[in-house]
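Presenting chain A:
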Amino acid sequence: MRILSWVYLCLAYAFVFLPVVVLVVFSFQDGRLPVPPFHGFSLQWYEKILSDTGLMTALWHSALVAFISSALALVMGFLAAHALARVRLPGSVLLRGVLIAPMTVSYLIIALGLLTLFNQTGIKLSLWTAGIGHVVINLPLCFAMAYAAMGDHQKTAERAARDLGATEAQVLWLISAPMLAPALAAAFFLSVTFSWDEFIIAFLLTRFDVTLPVEIWSMLRSGLSPATNAVGSLVFLVSITAVVATEVFVLRRAK
Partner candidate 1 sequence: MTASVSIQSVTQTYGAAIALNDVSLDIAAGEFVVLLGPSGCGKTTLLNLIGGFAEPVAGRILIGGRDMAGVGPAQRPTTTVFQDYALFPHMTLAQNVGFGLRMRGMGRDQRRAKAEEMLDLVGLPAKSDRRPHELSGGQRQRVALARALAVAPDVLLLDEPLGALDLKLRRAMQDELKAIQRRVGTTFVHVTHDQEEAMAIADRIVVMNAGKIADLGPPRQVYLHPQSLFSAAFMGEINQIPVQDGQSPFGPIAGATGTLLIRPEAIGLSGTLPLGPCRILDAAFFGTHLRAHVAPQAAPDLCLTVHLPPTSTITAGEVLTLAATDFVFLEA
Partner candidate 2 sequence: MSLASQERTLARGLVAPAVLWTLAFFVVPFLAMLALSFAHMEGRKIVQGFDPGNYLRAFGDWSQLKALINSVEITLTVTVISVLLAWPLAAIIAWRVPQRFQRLALLLAVLPFWTSYVVRSYSWLLVLGKNGVINQALMGLGIVAEPLALASTRTATVIGFVHFFVMLLTLTIYANLVQLSPNYARAAQDLGAGRWATFAHVILPLTLPGVITGAFVTFVLCIGDYITPQILGGNTELTLPQLIMLQMGRSGNFPMASALSVILMAVVSLAYAGCSRWLRLDRV
């Protein structure tokens, strides 16, 4: 039974890693097609994509949209969570439901809805419209995570601060936010991750300035190329490095 478990584990890992290994290996292909046979080791495709201004601009756009939309989602989500956790408003349950609702809807539909709205109100498509869409998908996440993190420990600390004369703004900035920092950081990190990789909303709601996934999509239109492999491998590498770094520096230190 034990051996069966280890065999299954190995097979599972093989399945999970297969496409990624193929992706990375053939990003170094010395040849035109990212498929076997492997002709030789070459960095030409990495050079090509790193000098591709379209890609680099899209990368920059992705970062902008991700960070700004995530920051906005985090601030609004945190404030809402703080308020709803502390004060019993009439209709709290309804409000919570409304804020969480977008999590259950496909991104395609959210994108379509926004597209309809922007068309009807004459708002032009741009990175901003894509950013608005990303806030919509990340706000429920930030709200939920902040809400779940609110606990008695932090509530009593806030009470003590108010008792000592702090204004609400000071309480939020000096007490609540720092105490909830791990949960807020996690929510921000997740939001950035979702926004960074998000395709359909960005695709439908941008026009000339695009994000990285949209740019990669248009690369796919022109067929298989090791350049795509190179982009994918770089994104993969950067993402893993970020995750490992977070794990090592942030989470280890917290222990």
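Regarding candidate selection, all candidates are chains of the complex that A comes from, given by their letters.
The definition used in the following text is that a contact is a pair of C-beta atoms (placed from the backbone, for glycine too) under 8 Å apart; a residue touches a chain by one contact, two chains touch by 3 or more; residues count from 1.
Because the structure is a prediction, the values reported are computed rather than measured.
**Q** Quickly now, which of 1 or 2 touches chain A in the complex? Give its number.
**A** Spelled out: of the options 1 or 2, chain A touches 2.
**Q** Which of the residues in chain A come into contact with candidate 2 in the complex?
**A** So the residues of chain A in touch with candidate 2 come to 2, 5-6, 8-9, 12-13, 15-20, 22-23, 26, 33-37, 76-77, 79-80, 82-84, 86-87, 89, 95, 98-99, 101-102, 104-110, 112-117, 119-120, 132-133, 135-136, 139, 143, 168, 197, 199-200, 204, 212-213, 216-217, 220, 224, 228-229, 231-232, 235-236, 239-240, 243.
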